[in-house]
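Complex shown without one protein chain; remaining protein chains in place.
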Amino acid sequence: MAGVAKPFSALLLCSLLLLCTSTAMIHGKKMRLASSHRPCKRLVFYFHDIIYNGKNAKNATSAIVGAPAWGNRTILAGQSHFGDLVVFDDPVTLDNNLHSTPVGRAQGFYFYDRKDVFTAWLGFSFVFNSTEHRGSINFAGADPLMNKTRDISVIGGTGDFFMARGIATLMTDAFEGEVYFRLRVDIKLYECWEKA
Amino acid sequence: MAGVAKPFSALLLCSLLLLCTSTAMIHGKKMRLASSHRPCKRLVFYFHDIIYNGKNAKNATSAIVGAPAWGNRTILAGQSHFGDLVVFDDPVTLDNNLHSTPVGRAQGFYFYDRKDVFTAWLGFSFVFNSTEHRGSINFAGADPLMNKTRDISVIGGTGDFFMARGIATLMTDAFEGEVYFRLRVDIKLYECWEKA
Partner (left out) sequence: MAGVAKPFSALLLCSLLLLCTSTAMIHGKKMRLASSHRPCKRLVFYFHDIIYNGKNAKNATSAIVGAPAWGNRTILAGQSHFGDLVVFDDPVTLDNNLHSTPVGRAQGFYFYDRKDVFTAWLGFSFVFNSTEHRGSINFAGADPLMNKTRDISVIGGTGDFFMARGIATLMTDAFEGEVYFRLRVDIKLYECWEKA
């Protein structure tokens, strides 16, 4: 009898070890926590923002909707655009070409929040509806945009990105005057759940 | 001695299995992760938004506070209301009747962020202060409101909803012209913590 019990017990121990250490499987493989150095999912996208300036109604993908008392909604204000609030619906592409076929939309808002340096704060979603990706990733955080790279938070997701959490590293890939900029977004998810 | 050790070891194995697979109990039953198909908490509410239009100051529960250069703060702008930013304090009810006793308030903002289709982005809280529920649930995400249902993220909670995470499925239950709409919010929490 002991001869039968031993291997069985060893098997149990092994499966327990697997259960406890490599992934947190709760009620059937729901959640996967990545190691801090290895995300459970990684995605890189670009998005393109063309801000309305009174002359580009047709091409503009964003517009100033709030401004301080000393500003207006057609031209970005002085003092590092402090207080300018912008709503956007920007194309998301796989490469850095504005004219590539969009794979999703970046929708949300940003505002400039410092008088002496260009600094922004972002709240937005990547919205996907293709064969590749379906669902959304939600972001929020401070964007000190004069830094080469800066991190914001992935605060949640839906669909393919159900319950996602992580970090997105932003990099200004290009900017042209005060009308166009392109951000590279390197998304690193450290909490990945299976789709509900 | 082996006869004593065996059942004890089996007992340990059983409790380990329970600990590891059914719930993640850390430092005394703190966190409960639901299976992806079965939320650990589910709640359905309705909220009612009456937007200020220059004539309904008494009844309005929300108001336009930002608009693009081509818009104003009394009438929703053209181009699918792109850029209109609305702050709201809406009653939350258990059923779809605007006149039911509110069980909480929906407080936050939304803005329209697409020119060619009605699409919004929401950041808000459900705030409860009753015998039934005390605390808040915080939401953020894209709301492509022409879809029958759409998911946003539950990004956190306080009080009874301490540390909550999950998904909320929105459904436009009614809308009347550009003044009133009612959303059904089906909240599915997949991370539930015990109250601090």
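By letter and in written order, the chains are A and B; residue numbering begins at 1 in each of them.
Methods note: a contact is a pair of C-beta atoms (placed from the backbone, for glycine too) under 8 Å apart; a residue touches a chain by one contact, two chains touch by 3 or more.
This one's a predicted model, so the numbers in the text were calculated from it and none came from an experiment.
A.B. asks: Which candidate, B:74, B:96, B:130 or B:149, sits in contact with the chain we can't see?
C.D. replies: Candidates B:74, B:96, B:130 or B:149; residue touching the omitted chain: B:74.
A.B. asks: Write down which of A:41, A:133, A:165 or A:182 is the residue touching the left-out chain.
C.D. replies: A:165
A.B. asks: For subunit A, which residues touch the unseen chain?
C.D. replies: Per the touch rule, subunit A residues meeting the hidden chain are 2, 6, 9, 13, 16-17, 20-24, 33-38, 65-69, 82-85, 111-115, 119, 121, 123, 140-142, 144, 151-155, 165-167, 188, 190-191.
A.B. asks: When the complex is taken as a whole, what residues of subunit B touch the one chain not shown?
C.D. replies: Output for subunit B: 2, 5, 9, 12-13, 16, 19-20, 24-28, 30-31, 52, 54, 63-66, 72-74, 85, 87-89, 105, 107-109, 123-125, 127, 135-136, 138, 140, 155-159, 162-163, 193-196.
Here is the rule we go by: only the chains that are shown with their structure count from here on.
A.B. asks: How many angstrom lie between the CA centroids of subunit A and subunit B, rounded to a whole number?
C.D. replies: Each chain's C-alpha centroid was found; their separation is 20 Å.
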